[in-house]
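With one protein chain removed, the remaining protein chains of the complex are shown where they sit.
Note that the chains are named A and B in the order they appear, and that numbering of residues resets to 1 at the start of each chain.
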Amino acid sequence: MWGFLTTITSLEFKGGKAFKPEEEHYLCMHWTVKRIFQAVFTVYVVVTLSFALIRLMPGGPMDYLRATLLGPDQTGTVDRERLNRQIELYMNINPDQPLWEQYVQYMSSVFTGDFGQSIWFNRPVAEILLEALPWTVFVMGIALLLTFAINIALGAIMAYKEGSRFDISMTFLSIISTSIPFYVGAILFLLFFSFTWELFPPGSRVNARLDPWTFEWIMSVLHHATLPILSSVLIGLGSGALIMRGNSIQVLGKDYLRVGRLRGLPEGRLALRYVGRNAVLPMYTSLMIAIGNVFGGAVVLEEIFTYPGVGYYLFVAVEARDYMLLMGAFILITVAVVVCLVVADLTYGLIDPRAKGGGYDEHA
Amino acid sequence: MSTPEATSEQDETLESLFEGYTPEEQTLLDKIQTFLYESVYSPFLIMWVDWRTRVGLMILLGFVLMGTVGPRVVERTYVNHGPYTQPWFQSMDHPLGTDRIGHDILSLTVHATPAMLEMVAGGAIFAVVVATLVGTVSGYTGGKIDFVLTTFTDIALNIPGLPLIIVLAAIFEPERAFLVGILLTINAWAGLARAIRSQVLTIRQEAYVEASFTLDMPLSYIVRRDILPNLMPYILMNLMEMARHVIFASVALYFLGILPFTTHNWGIMLNEAYQHQAHTRLDLFYWMAVPIIVIGLISVGLILVAQGMDRVFNPRVRARFDQSKETSTEVDNV
Partner (left out) sequence: MAVTESSYSTGSSEDVIIETHDVSVYFEMDRGTSKVLDDVSLDIYREEILGIVGESGSGKSMFASALLDAVVAPGKTSGDILYHDADGSTIDVLSLNQEELRAFRWEKVSMVFQGAMDSFNPTLRIKGHFIETLKAHDFDVDEGLERATDLLAQVYLDPDRVLSSYPHELSGGMKQRVLIALSLLLDPDVLVMDEPTAALDLLMQRSILRLLENLQQRYDLTVLFITHDLPLVAELSDRVAVLYAFQFVEVGPVSELLERSSHPYTRALLNAVPTLQTPLSDMEPIEGSSPDPINVPTGCSYHPRCPLADERCIGEEPPFYATEHDDHQTKCFHWEDAISEIPLAHHKSTTGSSQIVEGKQSEEPVLTLDNLCVHFENNNSFLGLFGESQTVFAVDEIDLDLYENDILAIVGESGCGKTTLGKASIALQRPTSGEVQYRGDDIWAVKDGRSESDRSYSAIRRALQIIHQDPGSSLNPNQKILRTLESPIKHWKSDMSQTDRRSQIYGLLEYVGLTPAEEYAQRYPHQLSGGEKQRVALTRALLMNPEVILADEAVSALDVSLRVEMMDMMISLQNMFDTSYIFISHDLANARYFAGSVGGRIAVMYLGEIVEIGPAEEVIQNPKHPYTKVLKWSTAELDSDASQEELPLRNIDIPDPVNPPSGCRFHTRCPEARTECRVNSPKLEATDDGDGIEAHQVACFLDKPRDHPYWSSDQLVSEDNPTLVE
C-alpha cells in the first residue's frame, strides 16, 4: 500500500489560501451545471451497467431469455430470426446486430422511456413501474419527512437538556434502535399489529373494492401505508437524533448565541433562528444519505408488507428472473435517488448563505 | 541520497555543545519491549478502562469464540434431531428450541457463525481499504488523479446501494462468504472515501505536514506518520460501521431469498421462519427471535467498540495513561 502511494510524485504544496474572492455568482452557476451534468452522467453509467449485465454476462439474462422462449424441449422449433425478434421485443436488443449497434439501440430506447417487456406480467415494464412509482414516492416521502421532523425535535430537546435523565435514556434508546435492523422492526410490526392484534392490514396498497379518491379510499390508503411508514421511520431514527443533538450542543456553545442572549433576544428566537437553523444545516448531509437509504430500504419493506411499489416489483423480478423488469426497477430507483440528491444539493445553497456551491461537505 | 550541505565544521560546534549527554543505548530487546508496550499493551488497557468498550470487546470476543471454537463443541444438527417446533427454554437438549423439521436452533446459530464472520471481515476490510486508499490518494495528490477518483466516488455514492446489490446478486449469485461480503459493500466505501478525502485535504494544510515536507521526508513517512494517525479513529469506527452494514444487509438479502442459499446462516434461519409464517404466529416467535437477538447483540458490541476507538488514538488519553503509570498515586490530575 505504501509502495503504491510513494510512486505518486506530484507533490507540491498548494499553500497560500490568503485571499478570498468576492464574486460568487459565476462559481454558483458553474457548480449547478456541474452538479446536473454529474447526475446525468451517473444515470448514464447505471444504464450502461444494466446493458452490460444483460448482454455480456455469459449464462446471464439474454441466454436465460433465449432458453425460456425456446421452451422446455430446446429443440429449436422456432426459427432463429423469429427468436431474435422476440428477444428484441423484450429486451430492446437484437442479438444479430453488432455490439455497438445493440448498445445504441438499447440506450436510446431506455432514454426514451422504453424499458422493454416484462416476461412475468407480459406488459411493458415502463407501464408497470410508472403505475407503482407514485405509491413508493408517497410512502417513502412521508417516511423521510417524519423521520427528519422527529429527529430534529428529539435531538434539539436532548441537547437543551444535556445530561438530564431524558437525555441519557434517549441516547441509550437511540443506540438500541440503531442496533436493530429496520426489517426486524417491520417483521415485529407485522407479527403484533397485523396478525396478533389485527389493527393494520398485512399487505397491499388499498382496499381494491373502493372507488378512488373517495374519503373511504383515502383512509384506506393511509391505513395500508401506516406500517410501512412506521418501519421506515425506524431506519433513520436514533442516529439522526444523535447527530442533531451533537450539532445543537455545538451551537449552544457558540459566541453568537451568547452575544444574542446579551442583546436580549427572546428565547424563542434564539431557539429557532439561532440554535435550530444552525444545527439543522449540517443535517443536510445526513439527509442525503437518508434519501439513498430510504429508497434502498423501500425495496425490503415493500416486499415484507407486500406493498406493490417499485421495490416490490424488483423482488418479483428477481424471483421470476424477469430481468427487464429488474433492470427497469433498478434504473427507476436510481433516477429517483439521483434526482432527490440533486434537488437537495441545489437547494442547500439557498438555505446556507455560506455554501458557495458544493461546499457543504468539504469546508464544513 | 546526498548528505545535506551542512559543513562538518558546524557539526563539530554542535557536538561540542552537546558533550556530556550520553543517553543509554537501547538494546533490541528494549526496543521490542517498547514496541509491545506502546502498540499492544497500552492501547488494550486504555480500551479496557472504559466500561462501554470493555463490554463491546467481550461481546465481540464471544462471537469470535463462537465462530472458532463453537462448531467444535456444538454438534452439527440434522433433520429430526429433535421434536418439531419446540419453543425455547423447554429442554436441556435443545435450549433454544427446534425448527419445523427438528433442527436444533442453538446448533444452527453456532454453525452459522464462521461463515458470517468471514463475510463480515471480507466486506468490512474491502470497503475500508478501498475507501482509505481512494480517499487518501485523491486528497493528497490533487489534480487529475483526484478528479478521476472523485468522479468515480461520486457516481458510486449516487447509486442506491441495496437495489444495486440485489441486481448484482440476482445476476452473479455469489456463494463464497467473503465474496458475498464484498458484494454487500460494493458501493458502501464511497461515502467513507469522500469523508477521508476531505479530512486529508484539511490535514495536509496543517503546519506539521508542511514541516515534514520541508524536511524532505518521504511521502510514505508523511502519510504513515502525519496523516493516517489522525484518521485512524475515524477509519476504525467506520470499520465497525461497515461490519454492521454487512451483517444487516446480508441477513436482509438471505431473509428475502435474494442471495443463494449455501451453508446455514442467520439470514437463512430468519427466512425459513418467515417462510413458515413465524411472523404471523406468536407461538413461533422464538424461531425468529434467536437470529434477531444474535444480530442485535453483535451490533451492540460493534457500536460500543467503535465508540471507544476514539480514546485509543487520542494523545491526551495516552499521555494521561503514561502519567498514571509513572505516578500511580495521582490518577485524576490531568
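Keep in mind that, in the parts below, a contact is a pair of C-beta atoms (placed from the backbone, for glycine too) under 8 Å apart; a residue touches a chain by one contact, two chains touch by 3 or more.
This one's a predicted model, so the numbers in the text were calculated from it and none came from an experiment.
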item: Sole residue of A:37, A:111 or A:172 that reaches the chain not shown, by the stated touch rule; value: A:37
item: Touch with the omitted chain, as defined above, among B:90, B:198 or B:230; value: B:230
item: Residue touching the undisplayed chain, where the options are B:45, B:211 or B:282; value: B:211
item: Option touching the unshown chain, where B:35, B:48, B:221 or B:261 are the choices; value: B:221
item: Positions on subunit A where the hidden chain makes contact; value: 12-13, 15-16, 18-19, 21-23, 26-27, 29-31, 33-34, 37, 254-256, 258-260, 262-266, 269, 273-274, 277-278, 281, 351-354, 356-357
item: Positions on subunit B contacted by the hidden chain, ascending; value: 1-7, 10-11, 13-15, 17-18, 21-26, 206-208, 210-218, 221, 225-226, 229-230, 313, 315-316, 318-319, 322
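The rule is short, and it goes like this: only the chains that are shown with their structure count from here on.
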item: Mean-CA-position distance for subunit B and subunit A (Å); value: 26
item: Touching residues on subunit B, where the partner in the complex is subunit A; value: 129, 133, 136-137, 140-143, 145, 151, 154-155, 158-164, 166-168, 170-171, 191, 194-195, 198, 201, 205, 210, 213, 218-220, 223-224, 248, 251-252, 255-258, 274, 279-282, 285, 288, 292, 295-296, 299-300, 303
item: Partner subunit B, residues of subunit A touching it in the complex; value: 1-2, 4-6, 8, 10-11, 13-15, 17, 38-39, 41-42, 45-46, 50, 53, 57, 60-61, 175-176, 178-181, 183-184, 187, 190-191, 194-196, 202, 289, 292-293, 295-297, 299-300, 303, 311, 314-315, 317-319, 321, 323, 326-327, 329-330, 333-334, 337-338, 341, 361-362
